[in-house]
Every structure is written in structure tokens, then in C-alpha cells.
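My questions all concern the structure below.
Only one protein chain is missing from this complex, and each of the others stays in its spot.
On to subunit A.
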Amino acid sequence: MRLLSQIATRLISYFLVIAFGLTTIFFVPRFAPNDPVEAMLAKVSSTGSFMDAAQSDALRASLTDAFGLQGSLLEQYGRFVKRVLLTGDFGPSLAMYPTPVSELIGRALPWTFGLLLSSTLIAWVLGNFVGLLAGWRPNKASSRIMEAVAITIYPIPYYILALVLSILFSYIWTVFPLTTSVHGAPWSWAFVKSVVWNSILPAASIVIVVFGWWVISVKAQTTALAEEEFIRYARLKGLSDRRIITRYILPNAILPQITFLALQIGLMFNGSIVTEILFEYPGLGHLIYTAVIQGDYNLLMGTISLSIVAVATATMIIDLIYPLLDPRIRAR
């Protein structure tokens, strides 16, 4: 019973967070100075077609209607809530009218997910493994080298590293493509190969930096744990180093790392904006960038809503499964 009420409380706060987030992102772009209707009109007139005042007023009215921007803010908000809650539909993209936002997101999602999920997991596994070993024997030469490397790379902003990598490996030594270009029929061998090939540099720029952070954090955990009395006791019980690391240090050191990993996976739905722009990678980050530049309310709301729901869901899942991982906070 107590457990059920805990879960219920957690679910209520989950929905409150999402509602608050969605409300915020509805209003913020509407207070921004760029107007999508005017942007579209400018696009039309820039093609060279001539419109007189009456024509352009008519076009403005029909665009306002088509974009769902008629009526007061409050009326728009009412329609927005109804539509989003009932159908999960964010309407058409304003910049790429009339493609629906959900279709654009659906196209970009696999790209971002493939890139970020694999690079986050690789960095997490490698970083924790290296950090664990470095923390267990902090005075060994290899541990000191690993730590020095981690401390050197982790403050580098990932986009600087991305720039450096693309200059080195796409311009000076042209091994990898500068911008993402995929060819081959979907899911053919050539297609998969070109996707992987195109993702290596963006992934490397993320893996390297995040790896440094994981190494430093898990090493600090491990060094602190190695001083703990229960580790000393385990050693005096005659247990081997390998057993102490895998059964005593790892399970204790990994708990906070799992929380961070879940948060990172939630943040993944933001895409990795600068990396994706630098490499022209067709993911969510690129989409968000486009939406901001073009004042595309619907697209912006679609992508950011997705990210809000993802982060909220990831934290909730962690809160709900954490008691399974750590007996100390299990409901008693």
C-alpha cells in the first residue's frame, strides 16, 4: 500500500513536470521576435512573384489560419492542449509546410538515437572500466597516465573537439566525409556501411569527451570506496583483488553512475545540436536548430516536448527502479 502511494506520488509529479514544460514551450516562442507568417511571405516574395497589398493580406490571413495562429494566445493555447493531449499531433511544420512535425521528428530520431545511444554507451562502459582500474590502484603508472589523459580531455568542449577532428580527418587527412551523405538503398549493406562511416567522427567527438568525465567520476568513487572498512575487511578475508573489484567496489561505485547514465539517455532526445550542425548530421539537434532559425513554432514545440517527456520519463524510471538496485532505499 505504502509502495503504491509512493508510485502514485511520483506519477503525479511526473505529469506536473511535463504539463509545466509544455506550457512554457508553448509561450516562449510566441514571445520571440520572429514571425513565421512574415517569414513565409518573405520567402514567397523572394521567389520573385509579385503580389499587391490585397493579395499579400489574403495570403497572410490564410497562412495564419493554416499555421493555427488565429485568435488570442489563450485560445491558441486551448487548441494546442486539446490537440497535443488527444492526438499527440503538433501540426504541420511551418518552415517545411505542409510536412507534419511528427514525420520530421520520426525521420530525425533514428539518426540521433543511433549516434547518441551508441556513443553514450561506449563512453560509459569504457569510462567506468578504466576509471575503476585507475581508482583501485591509484599509484600505478598506468593509472596516473589514464587520469592525466582524462583530466586533459574532459574540459574540452565537444564542439571544439568535433572541429579539430573534422579538420584533421576530413580536410588534412581525408579519411572521413566532411558532411554526412548517405547512399545506397535503405538497410542494404552499402547503406549501413555509409551510415556507420559517416557517424564515426561525430561519435568520436562525443565519446572522447564524455569518456573523460566518466573516468574522473568513477575513479573518485573507487578511490573513496577503496578506503572503506568493508573493503579492508574483504581483503583481510583473503578475497582476491578481482573479486573485491567485481563484487564489492563495482556494485557500490556503479550506483550513482547509473543515475547519470539515465539522465544522459533522457537528454539524448535534444540531439547534440552543435555536433549535428558541424557534420550536417540529419538528427534532432539539426532539426531544433532549423526550427529556431526559421521561427517554426510547431517544429520547435514538437522537438522540445519530446525532449521534456524523455528527460522526465528517464528520471522517473530511475526513481522507480533505484530501490531494486540499492537495498538501502527499498521501501521498508
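Assume contacts are C-beta pairs under 8 Å (C-beta built on N, C-alpha and C of every residue); 3 or more make two chains touch, one makes a residue touch a chain; residues count from 1.
Criterion: contacts and distances are computed from a predicted model.
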Can you tell which of "NADH-quinone oxidoreductase subunit K", "YeeE/YedE thiosulfate transporter family protein", "Peptide/nickel transport system ATP-binding protein" or "Spore gernimation protein" UniProt lists for the chain that's not drawn? "Peptide/nickel transport system ATP-binding protein"
Contact with the hidden chain, among A:38, A:89, A:228 or A:241, goes to A:228
Tell me which residue among A:26, A:111, A:211 or A:248 touches the hidden chain in the full complex. A:248
Interface with the unshown chain - residue positions in subunit A: 228-230, 232-239, 243, 247-248, 251-252, 255, 326-328, 332
